[in-house]
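A single protein chain has been removed from this complex, and every other one stays in its place.
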Amino acid sequence: MALLELNALSLGFAGNRVLNDVTFAVAPGSVVSLIGPNGAGKTSLFNCITGFYKPQRGSVVFDGSEMLRLKPWQVTRAGIARTFQNVRLFRQMSVLENVMSGQHCRTSMGAISAVLRLPAQRREEAKIREVAAECLRFVGIANDEWHRDASTLAYGHQRRVEIARALATNPKLLLLDEPAAGLTKGEKDELVTLIRRIRDERQVAVLLIEHDTGLVMTISERVSVLDHGVMIAEGTPREIQSNPRVIEAYLGSEDAEAALAL
Amino acid sequence: MALEPGSPGPQAVEARPSAWGGLTVLLDTPAKRVVAIVAILLVMAVAPQIFGAYITVILTNALLYAILALGLNIVVGYAGLLDLGYAAFFAVGAYSVGILTTEFGWNFWATLPVAVVAAAVAGVVIGGPTLRLRSDYLAIVTLGFGEIVRITARNLQITGAASGISGIDQPWLYGWHIVSQSDFYYVFLALAVVAVLVSVRLANSRLGRAWLYVRHDEDAAEAMGIDRVRVKLAAYVIGAIYGSIGGAFFAVNLTAISPQSFSFQQSTLFLMAVILGGMGKIPGVILGAFVVVLGPEFLRDLGSFRYLVFAVGLLLIMLFRPGGIWPAGGRR
Partner (left out) sequence: MTLVTLLAQQLVNGLVLGSFYALVALGYTMVFGVVKLLNFAHGDVYMVGAFAGFVVLSLIGGMVGTSWLGVGLSILLSMIAVGFLGVVIERIAYAPMLRAPRLSILITALAVSLVLQNSVLSLTQGQVFAFSPKLGFAGINIGAVFINYKQVALAVVAALLMIGLELFVSRTQYGRAMRAVSVDRDMSELMGIDVNRVIAVTFFAGSALAAAAGTMAGAYYGSIWYFMGFLIGLKAFTAAVIGGIGSIPGAMLGGLVLGLLESFGTTLPGIGSEWKDVFSFTVLILVLVFKPTGLLGKSEQERM
């Protein structure tokens, strides 16, 4: 059974059809990429899955439950975590605190236990820090950076912190929105390794939006292609590379570079 | 920023800019900070003996403002909700005590839980509709609620209408009748210490962090599984409780309350205390409260120009030093 299933999803804003009858699935423990020319509606799709946009028609089923009625925080609690296209770390807060935010939805101590400093609350605080520390080590951020203001980190490190933050929510599915944007070649290779480790060591399925077709072809088990809100192809990387509709969609847009990379 | 023994050591502690700001240069170890705090508390403890009745009253007022400013700091400084009607919660506490003791003969200490519950209810009633509003609207709506509470208190018989409630009995605590200026000074001093402790613990907790996450980037916070409505409501309710307890003790201190004490001007004074000292930082907020209360005393000669000086000060701070007058420090 698929981990995530989108059925006939349709979304429109002020007369624009952003997503048109999109049907799509992600198998548990797999790495799936979502590609398509700019403006195809990929981030909007993420926003529908995570509850930030409400589609007019269709359904989003995750782990057997319907997600459409849920608010974004409830979607995260259900097990879907995400990163953003523009890194959105909490500024003026430390790297560690940023990652600790992920554990909020997995813990429960409230104001009264905090004020009274109950032993259970102190244990929970220690656990939150431990989990955050573990996630940071997992993505390879050294602990001399943990107490720095997150916005002062190098760009590549910030991206990794964002991933660590998402992992701290203990997700079953991780949505990565253009994780390779702005990374150097070396950093992209590290990203590939990281995504594989996320899938293998943490049993988390990964769905990523990416423009770097090389990276997409290397890491993905399956690729789906979105163009102008319509799902035009789905298959293995190899199949997508030789799909004429896909090539046409890229050539037709300004993404010639991506088309050539195919 | 560890204030009590048993806290995690420097490596594991959070690393937001220290609330001590520029003073971290002087007070660079936790030990030095503890000494500083103890020294301040000692001075505060003997103040009534040294300074006499008039100053004691002013200091008591400053402590009251400190308590209220700490409460408003949770709403504005941590959760980022610009509440322009905070005096409403102050009123809820004061009138709860006033009505229950004078109309129904309750013992003051029994009225405190009622004041707390009433504040929590008020926090939910005011917070509920406003939480989803953008910040400009939220500010005006809270102002509106503040005015509604004040006007209602002014119109209803049970709240004494425009003349308010008087003849409130002052409480007994195990044989100690709390009546004199210095009696109330020590009560407020104790309350202020408790208020600070509670604020510190909240700031360093899961909820305290959640407030900051929501304040810095609401959508990212939601994406991390944080229910921002619940978190903001918690800020309102906790802030309301601070206000209400301050109001309760204010009522027995003065033995009489009237709607004038709960006006928009009052709300702005509380807000000024929070901002002048440095929004979100506990020592700064306390300093701000003292400045707001002591300032007019020093500026007495200026007569009605006093508040103009404050208003201009607030404007200058917003334009040039939005972090408040507390010395800004670097990171640890």
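By written order: A and B. Residues from 1 in each chain.
Simple rule for what comes next: a residue touches a chain if its C-beta (ideal position, glycine included) is under 8 Å from a C-beta of that chain, and two chains touch if they have at least 3 such contacts.
Just so it is clear, the model here is predicted, and its values are computed rather than measured.
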Per the whole complex, from B:45, B:110, B:124 or B:151 the residue touching the absent chain is B:151
The listed residue (B:48, B:80 or B:288) that touches the chain absent from the view is B:80
Interface residues of chain B toward the undisplayed chain are 76, 80, 82, 84, 129-130, 133-137, 139-141, 143-145, 147-148, 151-152, 154-155, 219, 264, 268, 271, 275, 303-305, 307-308, 310-312, 314-315, 318-319, 322
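The working rule: only the chains that are shown with their structure count from here on.
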Between chain A and chain B, the Cα-mean centres are separated in Å by 41
Listed in rising order, chain B residues that touch chain A in their complex are 8, 12, 14-17, 198, 201-202, 204-210, 212-213, 216-217, 219-228, 234, 238, 331-332
Given the complex, residues on chain A that touch chain B span 50, 52, 71-74, 76-77, 81-82, 84, 88-94, 96-97, 100-102, 104-107, 109-111, 114-115, 117, 121, 124-126, 128-129, 146-149, 165-166, 169
